[in-house]
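Yeah, one chain of the complex is gone here, protein chain that is, but the others are all in their spots.
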């Protein structure tokens, strides 16, 4: 029987909560609900052991991982799975490029380092990549910060025979892919787009940050949709939504003879679930490549990423 | 310069109203709004002349086509295009297999016979196909009645070097394709479908018939979606909607860890526009094949049909 | 301290399930969530004892009430409240006017008989009213069958000093009151109604019956709304909805200068909760009147009923 994949997680936010709880849920229930690929490299969705975790928040560092994932501002719901009582302890993470050695020594035999911290600190992301190189682990960058897109870093993972996956996780199912799919369907059918809007509402800390500093994300959303007739309205932070996101989409188009076609959509989805549902695949792809001795770029991961190597930094 | 395609239409309902008005609209405006294929076989969307029309309703027979398309129960809106004053006169159509010769003689040089009457009278559909054979015209069957699926008929068109297109028009854009696209997207992304419903509301005479005799259509809808978790609610006839259809879709699914994903959609669309937007392509495919001397099955039309030759009768 | 009200329930469907479970829920939690009137006649929402229950279904008769409320086709969800283990046993109900004495003797000291069976059998409703008279209990008719509207029956309750409440329960919150409220608001504001529709979807046995025999309810819905511009689309039976009802409302109106005002609403609500939330008030009104020696019509109940005495039979 194949051994479980050993993973170190960096960042103990909602996405990590969804990942850790989900793994326990699937182990206990044997269910395959919501799973895209039951097995990758011989590993099922429950065949993952989280062996180390790093965070910065004083409310999380020093706590057992299974408590820390419920510490505020985390608000992903309890999935109801029983979590192993004697879990691992969350360690103090990196603030910059110092202490890489300390982290490398604390990875506890991890085969894969999953970097799942907030975007916006590329030097920290690279520091963890260094730690992975040092400890001979694969590295996954789920943030928008450029790591796998940096040829110099990719080369070093390649040379070391270590897989590198990134950058920027594409959610398993979210408003961008839904919006794109609808617009593509209209186009395939020959309808003419008149206007479209997308309003996103959410209640996580990430959402609060986006609302306070909307610039980058807004632009990246527009790029993701790829039409100047599509307007992304300001994001709304609604704390009571918790980790649930609500999106309102509208599409106005014209069909034969200029007649109106009108489409209104409301989507409700848990963003952290969308991240965990992809992370579970990235982890298994990384572990599989590592075990097979394949270093560098993991091509199969490209469809699960927004900015794989080769895309603009 | 290429000559306009000459078409005879059988049935003067909303779909024919949308077709006739749309052709005038595109000729006058030069617009390409809502058009999938600007040119087929050298023919633009305005390069069609309707040269004969057949109907059964006393309120339509004997009238100029440009008046008849607005006679009740037709309720497709006026598109605003100016219609040529001296149009053709609507002739009395067939009730059965007699009088095929009369119709054949009245086709007025049509290259294509577009059969766009209500479904449910296969012997009448075949009588018009006979008339097309007699007059050496291509034949398009937009109804669910089996014509092109009948090998004996297809063979005779083939032998005569005349194109035969059918059966059953797939709308340019409608609730079925939207529902299927959403369910396929969920599946591709690994979400687990929990339940889904579709409610259709419309105000045309066709809708009234479906509401009074829902059986067949209901079943064909379920087939089109292809999942036993999808429920199509009874259709609702709401006269005030006119030729507009409103559909409410709901999809409930589960993502990672069994978390909820919920999708609610409202679609508003003019059904006759969806038909005309496909008929314009079928007509040009048929005329192009006829002019090129290609008889029998027109393979390029298959994606525009629900039941092309080879599917079950 | 005031004694609990003693109630016999006739009919062990979803509404009775909601009532019985809700009483236990409020007793255990002390919560007042979803409660319109915390106290009536000194009685809180938990101060009700169900002391007898009658049903016809072989799957329910002879079972403890706390099991029978979950027997199919009932599908109101488990509210999670713990139900007393040694509950009462469901007895065989009446099919017609015979056996009134047997029922009267089985009421087990009930002060109030709550008639909560399906509508459509007025003679059975009256037989239970007779049993209540015999046993000197108040009677509540929640069905559309005329009981309290029958002056001869009302007179006999009056003469006997027994309260009579009916007919036809108005839900605590449902699509009719919502639709009426929206239309009234438009009218107050001077907007002109153009059209409106209402589509109701549900998954209970009641809903299945309405779909199979829509006539009466449909008409009564239209009356409840009171406008010929409002269309109630055919009801849709969607088993997966369980006891949840989903309604889609649309209102199109015109404001100043004829400009468009458009309103689309989706309501999700548990119908049995809407019934239980009113039954809890009717029971307490009936018990209070009985204890105060006030027989006949209970005027305070009128706003909670669709057809109180004086309305057309």
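Letters A, B and C mark the chains as written, and numbering starts fresh at 1 in each.
In this text, contacts are C-beta pairs under 8 Å (C-beta built on N, C-alpha and C of every residue); 3 or more make two chains touch, one makes a residue touch a chain.
Everything numeric here is computed off the predicted structure, so don't read it as measured data.
Asks: Could you list, sorted by label, every displayed chain in contact with the chain left out?
Replies: Answer for the hidden chain's contacts among shown chains: A, C.
Asks: Going by the contact rule already stated, which one of C:107, C:186, C:287 or C:305 would touch the omitted chain in the full complex?
Replies: If we include the chain that is not displayed, C:186 is the one touching it.
Asks: Which residue among A:92, A:121, A:156 or A:266 touches the omitted chain?
Replies: Per the contact definition at the top, the residue touching the missing chain is A:266.
Asks: Determine which one of C:41, C:160 or C:177 touches the chain that has been left out.
Replies: Per the contact definition at the top, the residue touching the missing chain is C:177.
Asks: Which subunit C residues touch the hidden chain?
Replies: Where subunit C meets the chain not shown: residues 18, 21-22, 25-26, 31-37, 77, 79, 81, 172-173, 177-178, 181-182, 185-186, 189-192, 253-270, 273-274, 276-277, 280.
Asks: Which residues does subunit A use to touch the chain missing from this display?
Replies: 194-195, 197, 199, 201, 211, 229, 231, 233-240, 246, 248, 250, 264, 266
Just so we're on the same page, only the chains that are shown with their structure count from here on.
Asks: Testing understanding: with touching defined as stated, what is the shape of the graph linking the protein chains, line, ring, star, complete or other?
Replies: line
Asks: On a C-alpha centroid basis, what's the spacing between subunit B and subunit C, in Å?
Replies: From the centre of subunit B to the centre of subunit C is 48 Å.
Asks: Could you check subunit C for residues that touch two or more other chains and list them?
Replies: Correct list: 264.
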